[in-house]
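Yeah, one chain of the complex is gone here, protein chain that is, but the others are all in their spots.
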Amino acid sequence: MVDIIIIGAGVVGSLIARNLSQYEVSVLVLEKENDVGDVTSMANSAIVHSGYDPVPGTKKALYNVEGNAMYPALCRELDVPFGPVGSLTIALTDAQVDVLKDLQKRGSENGVETKLLSADEVKAMEPNIAPDVKGALLCPSAGVVNPFVLTAHAMENALDNGVKLHLDEAVLNVKRVKDHFEVKTAQAIYEAKVVINCAGLHSEEIAKMIEPVDWKINPRKGEYYVLDHYAPGLVNHVLFPLPSEKGKGILVTMTTSGNYLVGPSSEVIDDKEDFSTDALTLADVKRQATMMVPNIPFREQIRVFAGLRATPSTHDFIIEASKSYKEFINVAGIESPGLASSPAIAMHVVDELAAPVIALSPKKSYNPRVKKYINLQSMSLEERNALIKKDPSFGETVCNCEKISKGEILDILGRSLPCKTIKALKKRSRAGFGKCQGGFCQPKVLLLLAEYYHISPLEVLYDKDGSEILAKESK
Amino acid sequence: MMETKDLVIIGGGSAGMAAAVSAYDHGVKDILILERGPFLGGILNQCIHNGFGLHEFNEELTGPEFLTRFVNQVVERKIPYKLNTFVSNISKDKVVTYSNSEEGYVEIKAKAIIMAAGCYERSAGAIGIPGDRPSGIITAGQAQLYMNEYGYMVGKRVFILGSGDIGLIMARRMSLEGAKVLGVAEIMPYSNGLNRNLVQCLQDFDIPLYLSHTVSKVVGKSHLERIEISQVDDKLQVIPGTVTSFEVDTLLLSIGLIPYNSLLDKMGLVPSRTRGASVNEHMETALDGVFSCGNVLHVHDLVDNVVVEAKVAGASAALYLQDKLPRHTEKITCEPGDGVGYIVPEEIDLANAEDQIPMKFRCRKPTHDVFIEYALNGEVIKSFYKQTIIPSEMEIDIIPKNLLKNNQGKLTVSLKPREVK
Partner (left out) sequence: MAYDLICIVCPNGCHLHVDDNFNVTGNRCPRGPVYAKQEVTNPTRVVTSTVKINSKVFRVLPVKTKVAVPKKNIFDVMNVIEKTVAKVPVHIGDVIVCNVAGTGVDLVATRDILE
């Protein structure tokens, strides 16, 4: 019997696991993919919204603003790249400037400081903005974060503090038995006193295992372009158009690695497993984005991707105990501003929903910090050389485009969070994220993983089961 | 104290080695080649097919045989080189930062630098192939590396996007190894590869070539399962309803090579139309004493031409180090005109130029019965008749220096159809 089972290791599940790991409770996380943060948490805009946009009084508004304020300290503790770059919501017509004023009021109700800027002020801040810009709403508290590393390091910290994680294990059924739950996967049946449902797109199916629910989670697809970092650079803030009923709109933003994201689109689809991109949608993304930033250098495009938002039919986060059992907690419908809200969601779930149903006594040995990751590029040459003298693997460059050394990769592989596939390593190290998209480094990474895990190169996976890169020996 | 070097060469492939040997033979002895791979030779290490060296050695050699000739020349002259060594930065004052596991990060002040780091392959993401993002979609060059250096096949049922030579070569290679290659799609209405490869790589193996087609969708949850190709119109847009589907486990991409030019920006150099550096007739960039040659300058189809160009770069670096390559303010700028995609060099410093100046370009599309016209300030100074000119074959024309008067103005190269009277 474990105290708590968390279903789903996205950013929300991982942060909840981490929060719980500071208490003397046993926690088991069950994740259906072979890596943490492998669905919505890895395919989003990577933005820590300021919180002016959600309707005041909703959970979205409350947790967005709270979560936003928690980011700097959280990212220091978890060693996660985070940039408080601020956002600009752009008005391209005079009518849109009036809407900005409404947004400012809404932001103020939510407790978010914003500033209205004139066209000239915007142009001074953003040289590439459309020349017909009329003004913008500046939100200094908005930022960008690395969502892959945030999720991974949150889970690493949870594991370091005693949480157990099973990857590749989808929950098939949950049922109430006497005073606890039986959680069934293909591998085993687990018993738990408390179940926290953080299953993202599938949180509706999980919730329904216990009782009928009157809400739905609809997958809403967003397609993006990724551009390489290049000089002299494209934008200095996150740029939004005005929000609409479809969402925050198609934005242009930099990422913590100096890349640029253009997107996302917004279309409700039926299939929760459809992560495909299509040419027409992407063409429309391009069209809309270039209204705000006319000269986006799409020649620097290195990737396109699609993510699915877990859109709740209630239009707000669903964070509550199930009607039948206080010990079954649903954390569902975490669409935008989900990433920004996640630290606050984790805090509230633990303090307000878990604490009443299970004794949480602080763990003396709890350490909120992840062991700092070595980032060669942020070190002086002398510092690098001192390190390389002790460990020459830091002198060997594996990813040329992003300048990642073998030592940095081995550091990741040696941590408590498993990192078994090329994709998992890419998410955590950035090897393969650069302009050649793994053209040079993938073969080296493949051999490195084979050697590290003592497996044949034929067995190394790119991503999911069945995604081996190599088919057979040529002779 | 920072170490100094007369000449640092970035890249130990065909371009780097030929430049080193040429510089040495022109009197430069203090040379260092920095190569990021585990051996010299660059991309030719994996090009086990033949067709190299017809011009340089009058023999038809495989890639490894060709590169070995140059390795021998480097070794005979005892030119120093470092392997597994990555150059991460070149500053505006020619400080080269390199790193390897023995020495760590080292800065050396170079008097002259030759950039010869080669090119990279355009990826699936760069063209936004619609559909899923499974494993099994791989560039032709990477598949070639896995096969020819590591000894592994990447798949058994293959489709190839792009009829450039790398794709055609891999079509043959995979077929010979027992894979089934179901076809090659080419977005243009003409093939990008040499006729020799069309015959010996596609026709020999009955592999169909679908011109004016592109891959319009890829399907696969974890590994590639299926692709769809569609016809395109004259604006290269997919024509709806023209889908042909193929069940494959591998999509090889041969969709273009791009100079690997990340070092330019910190040197304050702006990429040219080729996406490599902009150079003059001596292969010198706008930064004094910094030269460029080979695929990092513009992508070549014949390594023999890389060697010729690299020899110029090496000889020029030697001249520079002997203070025999002063910069003059008066220059001729060179621009591509009608029908021409780019021109190298982009600048000619007539006071320094040799008597014969090689002008290199690629045409935009296959053209027949045409004159290549070189016009200086609008006046045609030289023209060459071509029965056929194709984009996949770099055109190299020799312009005599004495035709370029006044040492200023604009030289344009264009294709003009022969007028039928």
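Order of writing sets the chain letters: A and B. Residues in each chain are counted from 1.
In the analysis below, a residue touches a chain if its C-beta (ideal position, glycine included) is under 8 Å from a C-beta of that chain, and two chains touch if they have at least 3 such contacts.
Computed from a predicted structure; not experimentally measured.
Asker: Looking at the full complex, which residue from B:S14, B:S135 or B:N148 touches the chain that isn't shown here?
Answerer: Residue touching the absent chain, from the options given: B:N148.
Asker: From the list B:N84, B:Q200, B:T333 or B:Q408, pick the residue that touches the absent chain.
Answerer: Among B:N84, B:Q200, B:T333 or B:Q408, only B:Q200 touches the chain that is not shown.
Asker: Touching the absent chain: which residues on subunit B qualify?
Answerer: Residue positions of subunit B that touch the missing chain: 48-50, 60-62, 64-65, 68, 147-151, 173, 176-177, 194-196, 198-200, 203-204, 387-390, 393.
Asker: Given the full complex, what residues of subunit A touch the hidden partner chain?
Answerer: Output for subunit A: 473-475.
Criterion: only the chains that are shown with their structure count from here on.
Asker: Averaging over Cα atoms per chain, report the distance between subunit A and subunit B in Å.
Answerer: Roughly 38 Å separates the two chain centres.
Asker: Could you please specify the touching residues of subunit B with respect to subunit A in the complex?
Answerer: 36, 84, 86, 88, 97, 99-105, 107, 120-121, 123-126, 128, 130-136, 138-139, 141-142, 145-147, 150-156, 177, 216-217, 219, 221-223, 238, 249-250, 260, 262, 265
Asker: Under the touch definition given earlier, write down the residues of subunit A that touch subunit B in their complex.
Answerer: Interface residues on the subunit A side: 225-226, 230-231, 273, 275-279, 282, 301-305, 381, 384-385, 388-389, 392-397, 400-401, 403, 406, 435-440, 442-443, 447, 457-458, 461-475.
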